[in-house]
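Sharing a structure with you now.
Only a single protein chain was left out; the remaining protein chains are all shown in position.
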Amino acid sequence: MLNTAATVKLSVTQLTDQLLSSYARVGGINHLDGKNLPSKSAIVGIAVDLLRLLFPGFFDDKIIHSSELKVETAILLDSVIGRLEDEIHKSFEYSNAVGNSKQELRKSAHQTTLEFLQQLPCIRDLLQTDAEAAFNGDPAALSKEEVIVAYPFIEAIAVQRLAHQLYLKNVPLIPRIMTEWAHSRTGMDLHPGAKIGSHFFVDHCTGTVVGETCNIGNHVKMYQGVSLIARSLSGGQQLKGVKRHPTIEDHVTVYAGATIMGGDTVVGAGSTIGANVFLTNSVPPRSLVVPDAFQYKVMNKPDRQSQILDFQI
Amino acid sequence: MLNTAATVKLSVTQLTDQLLSSYARVGGINHLDGKNLPSKSAIVGIAVDLLRLLFPGFFDDKIIHSSELKVETAILLDSVIGRLEDEIHKSFEYSNAVGNSKQELRKSAHQTTLEFLQQLPCIRDLLQTDAEAAFNGDPAALSKEEVIVAYPFIEAIAVQRLAHQLYLKNVPLIPRIMTEWAHSRTGMDLHPGAKIGSHFFVDHCTGTVVGETCNIGNHVKMYQGVSLIARSLSGGQQLKGVKRHPTIEDHVTVYAGATIMGGDTVVGAGSTIGANVFLTNSVPPRSLVVPDAFQYKVMNKPDRQSQILDFQI
Partner (left out) sequence: MLNTAATVKLSVTQLTDQLLSSYARVGGINHLDGKNLPSKSAIVGIAVDLLRLLFPGFFDDKIIHSSELKVETAILLDSVIGRLEDEIHKSFEYSNAVGNSKQELRKSAHQTTLEFLQQLPCIRDLLQTDAEAAFNGDPAALSKEEVIVAYPFIEAIAVQRLAHQLYLKNVPLIPRIMTEWAHSRTGMDLHPGAKIGSHFFVDHCTGTVVGETCNIGNHVKMYQGVSLIARSLSGGQQLKGVKRHPTIEDHVTVYAGATIMGGDTVVGAGSTIGANVFLTNSVPPRSLVVPDAFQYKVMNKPDRQSQILDFQI
C-alpha cells in the first residue's frame, strides 16, 4: 500500500513526529507531567521481601539460624518500611482528591505503612492454616516444606492476604499491582478485595479467578479454572461497591472449571460443586451439584484412526 | 537397572559422547550450523520498548515531562529501529526460500521495520478504545491508570496488535515469539493472525485462547478461560491458511470457560454465550445461549462433614 521507495527514506524524525501527533490527539493512554505512579518493580521487590518475613528461612538462599533471626528480621523490616512508605506515598499523591498537603500525605503514608506491617502476625496465623489445608488436602504433597517452597498456591494466597490489608486501608493501585504480579506467576487471579476465610486451598491454581466482592468462608477447597464472578451488566462503573460476586460458605468444595456467578448467589455450607458446572443461583447447605446423567452421549466412532470430531451428528 | 558401580565412573567425556551420538541420530530438535534464529531475549526487549512508545509515561520508572517527550521518543525509536531490523533480518534469512541476496534481505528488513513502526499511531488508536472498554466494563477498575498499569489484558492486547502488523507483513517467527511472551505473562494466548476489532476487552485473561483465523468484531467482551478454536482434523498441516476458527460479530459477550469451535461458526451480533457452553455451530444475532434448566441436579448430601463426591449416584 505504501510507496516502498518513500518509506525507506523515512527517518527517525518523521516517525517521532507521527507518534508525537498521536500523543497529542489520543488521550487516556498517556501519562505525561503527571504525578509519579507507584513503581511496579519496586512493589514486586517489596512483595518478595514481605514473603521472606512471612515464611522465615524458606525464601532465603542461605540458612537462617535462630540466633541471627532477630537481627535479620530487623534489617529486613527496616528496609521494607522505607520502600513501602515511598510507594504508598506515591499512590496517595496520585489519588489526592481532597487536596491534602505534601506533609499530610507523607504522614498518612508513614502511618498506613506501620499499621499494615502490624498485621503481619495475623496474616501469618491465617497462612499457617492455608499451608495445613494444602498439605492435608493433597496426597501428592510430600511434605509441608514442599508445599511452601513449590506450590504456587502459597505464593498466591500470601500475596492476596497482604494486598487485602492494603485494600482495607484504601491504598490505591498497589494492592492490585501486587495481586497481578502473583497472577502472572501462578495463573490465579485473587482480587485484593475478596474476603477469604481460614484453611483455604486451591489446588493447581491456574485459571482460577476470585472477584472483588466474593465472600469465602473457612475450610473451602477449590481447584484450577474455577471462576467466582459477576454478571456482566450494562451498569458498568455504576456498580462499583455493589456486591457482585458470590458467597461461598464454610466447608465447600468447588471442582475444576466450575463457574459461580452473581452477588446474590450463596453456596450453602458443606456443599460440593462438580467440575464445569455453571451455577447462577443459590443452593442450600450440603448440596451436591452435578451434571445430569443425560448430559452426554457416548457414541462409537466409525473409524478408529480418525480424530475427526463431527459435532453435527 | 544400571550397574551402580560402573555408573559412578562415568565421566563427562562419556556423557558427552552419548549426547553427541544422540545429536547425530535424532534430528529435528537440533539447530546446528544453521542460520542464526531471531533472539528471544532481544525480541522481549524490543516488545518492552514498543509498549513504552505506545503508552508514554506509564512504563517508565521516571516521570516523562512534555518538554522532554520529543527527545525521549526519538532516542527510543532510534534504538528500536536498529534492534528490530536486526531481528527481522535474521527471520528473513531463516525463511529465505527464494534465494534473495544478503543485500536484498537487509534492504527488505529495513523497509519492513519502518513500515511497521509507521503503524504505531493506528495501533494506539485501537488501544485507546480497548482501555476505554476495560474501564467501562469492569466496576472493579478504580481508574484508567489502574487498568493500564495493572491489568494483564492491556499488555496482552497491545502485544497482539503489534504482532498482528508483523504477521500481516509476513515476518516469520517474531510475531509468535512476541505473543508467546505475553501469553507467558498474562495466561492469554492471542494468536498474531487473529483479526480483532475495536473496544475489545477480556477480563482476567487467564486461560483464554484466540486462534489464528478468528475474526472478532467491535465491542466484544470476553472472560477468562474462553477458547475460540479449530476442530482437530486429521488434515493437520494441509489445513494451513484455511479459516479454521470462529467469527464473533459486534457487541458479543462470551462468559468464562465457553468454547466456540470451527471456521464456519458465526456468533451473531449482540449475542451472549453463557459460561462453560460448548458451541460448535452458528447462532443468529441477539442469541442467548445458556445451559438447559435440566442440566444439573442438586441433591442433598448424606453427610455434611464428608467431602466425598460420588458421581456414581
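A and B label the chains in the order they appear, each numbered from 1.
Heads up, the rule we're going with is that a residue touches a chain if its C-beta (ideal position, glycine included) is under 8 Å from a C-beta of that chain, and two chains touch if they have at least 3 such contacts.
Keep in mind it's a predicted model, so treat the numbers as computed, not measured.
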Contact with the hidden chain (one of B:124, B:161 or B:183): B:183
Candidates A:55, A:167 or A:200 - the one touching the absent chain: A:55
Interface with the unshown chain - residue positions in chain A: 53-58, 61-66, 69-70, 73-74, 77-78, 81, 107, 110-111, 114-115, 117-118, 120-121, 124-125, 127-128, 131-132, 135-146, 148-152, 185-187, 204, 206-207, 221, 223-225, 231-234, 253, 255-257, 261, 274-277, 280-281, 291, 294-301, 304-305, 307, 309, 311, 313
Absent chain, residues of chain B that touch it: 2, 4, 7-8, 10, 12-13, 15-16, 18-23, 26-34, 36-37, 39-41, 94-95, 172-173, 176-177, 180, 183-184, 187-189, 191, 193, 206-207, 209, 211-212, 221, 225, 227, 229-230, 232, 235-242, 244, 251, 253, 255, 257, 259, 261, 269-272, 274, 276-279, 283-292, 294-295, 305-309, 311-312
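What we mean here is this: only the chains that are shown with their structure count from here on.
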Distance between chain centroids, defined by C-alpha means - chain A, chain B (Å): 21
